[in-house]
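To start, I am sharing the structure in question, which I have written as structure tokens.
All protein chains but one are shown in place.
Labels run A and B following the written order; every chain starts at residue 1.
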Amino acid sequence: MKMYPSGTPSFKANLLIVWSEFVKNMKFLMAYPVLFVFWTIFPFFWFIPFIFQGQAFVGGLQSTSFEQFAGTPNYIPFVVIGAILNGYVLTSLYGVGESIRREAYRGTLDYLLSSPCNKAFILIGKAVSESINSTMYAAIQLVVGILLFGIEVTTGVIMPIVLIIFLLILGLYGISLMLAAVSLQFKQAHDLSHTLEYVFYIFSPVRYPLQSLPFWAQVLGRFLPLTYALLAVRSLMLLKQNILAIYQEIFLLFVLDIAAILLGFYLFNWMEKRTKSSGTISHY
Amino acid sequence: MKNKNEEFREPRKILCPHGLTLANLKAEIRTIWENNVKEWKIELTYPISFIRQCIEPIIFLLPFIIYGLVLIGGRYSDSLLHLVGTDDIVTYIFTGYVIMGFIGTSVWAMGFSIRKEQWYGTLESIYVTPTSRISFVLGMALHSVVHQGIAVFFEFLVIYAIFGLALKIQGILPALVIFALMMFALCGFGIFV
Partner (left out) sequence: MAYDESSDTHSIQTINLTKSFRKKKHKGIFSFLKKGNEKEKSETTDITVALDHVNLKIRAGELFGLLGPNGAGKTTLVKCLSTILIPDEGTAIINGFDIRKQTTFVRASLGMVIGGERTLYWKLTARDNLTYFASLYKMPRKRIKERVDELLGIMDLLDRADERLEDYSTGMRQKVAIARALLHDPPVLLLDEPTLGLDPTFSRQIRNQIRELSKKEGKTVLLATHYMEEADELCDRIAIINEGKIVAVDTSDQLKAMVKETELVEVVCYNPPQDAEEYLKSLCPDVEIVTLVRGEEAKGAPSRIKLIGGNAEKRIGTVIDALRRKNTQIASLNISVPTLEDVFIKLTGAKLTEGGRGANQ
């Protein structure tokens, strides 16, 4: 690994930082194998009540009232897709978003921040490992969804779905970067993560169509990347539309991603300077 | 320096109550109460977290209600009426969610109590005292039950204000008795966890 005379690390060195951070996080995951099982299985327990609730209230597997809002009477696949994509939100908020606080608890944050590398690459490494974890969980859940809950996947939708998930991860990365930044200064990161989770939970169409919410709630929902990801994926998988029909959702998701990432980096750098001046970096 | 051949002193009498005595029972009950007080004191040093935890049940309840209303296009479900004898989905969901909240709280609080003390760093200091482990865990459970009670109160206010709730007053006392029996069972399960 070469260092330039000015001290700026090479691109290879930065990639190594990303890789090292990824390996470290994977080792932590391996040290807690029960966590892997938890995050794979428990999302099912979160949406299964909605399925039973639907059957009890509707008396069948389809609802005409639901179709008026969602465009499909099949509420079960609707809810399952929502739960799978919501998993990305949870792992990014509680993974990357709280990663800075966890480093403070462990006592390693001072060393990370005083190292000469660009902190962005450390955070990218964290995001990469969390994204890979989320995708592993999502893949397992999708297979179960196909086998047990009537989800249909054709080969034509796979690439568009991969694109949408990639864009979703970018947007969530920006939001979790903002969360990590705020948690540098304000120590109660867990409360912030929970609050953000509530916002996604209520205002994104995870379990019910966006159109079923009051107007003001719909407007708020349209500022969340998960909303567009869910609208796009459900259009492809449930309404059998092609990618051209969802170009608006993809474009708006992309715009949100750029805004979130730029704001996230700006906020992180600003908060880092602020906490270094106040000397409260490693407090928790 | 002491003489090496000095006689060893006899063991000192221990005044700590133990066994099946009234004094010991009183001491254990006081331990349960003090654990509860300690948890409240620590919790109230994080006021934002406390407020968030009181609001959280409402946040997680609302999607169930909204989802139900969307599914049947209104508040009253014939299918539910055939199944359980009531067609009001809002009241049905609310009562079920309240009970479920206490189940989660009791089991989670008791099961997690040991882990929490490990995280504080105080577990060994507690283990080394003569108080029983069960009293310590029950103290944490008491704190959680009261905490959940406060959250349920706020939940009731919000749901009543938005949707209205059809609850019969004459059913409250029998419900409380059943609730108390449930909490005994949950405590046993929580200790197991």
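As a convention for this text, contacts are C-beta pairs under 8 Å (C-beta built on N, C-alpha and C of every residue); 3 or more make two chains touch, one makes a residue touch a chain.
Keep in mind the model is a prediction, meaning the values are calculated, not measured.
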item	value
Sites on chain B contacted by the missing partner chain, in the whole complex	1-2, 6, 8-18, 24, 27-28, 30-31, 34-35, 37-38, 41-42, 45, 120-122, 124-131, 136
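Heads up, the rule we're going with is that only the chains that are shown with their structure count from here on.
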item	value
Averaged-CA centre spacing for the pair chain B and chain A, given as whole angstrom	31
Touching residues on chain B, where the partner in the complex is chain A	46, 48-49, 52, 55-56, 59-60, 62-64, 66-73, 77-80, 82-83, 89, 93
Residues of chain A that touch chain B when the two form their complex	49-50, 53-54, 56-59, 63, 65-66, 68-69, 75, 188, 190-191, 194-195, 198, 201-202, 206-209, 212-213
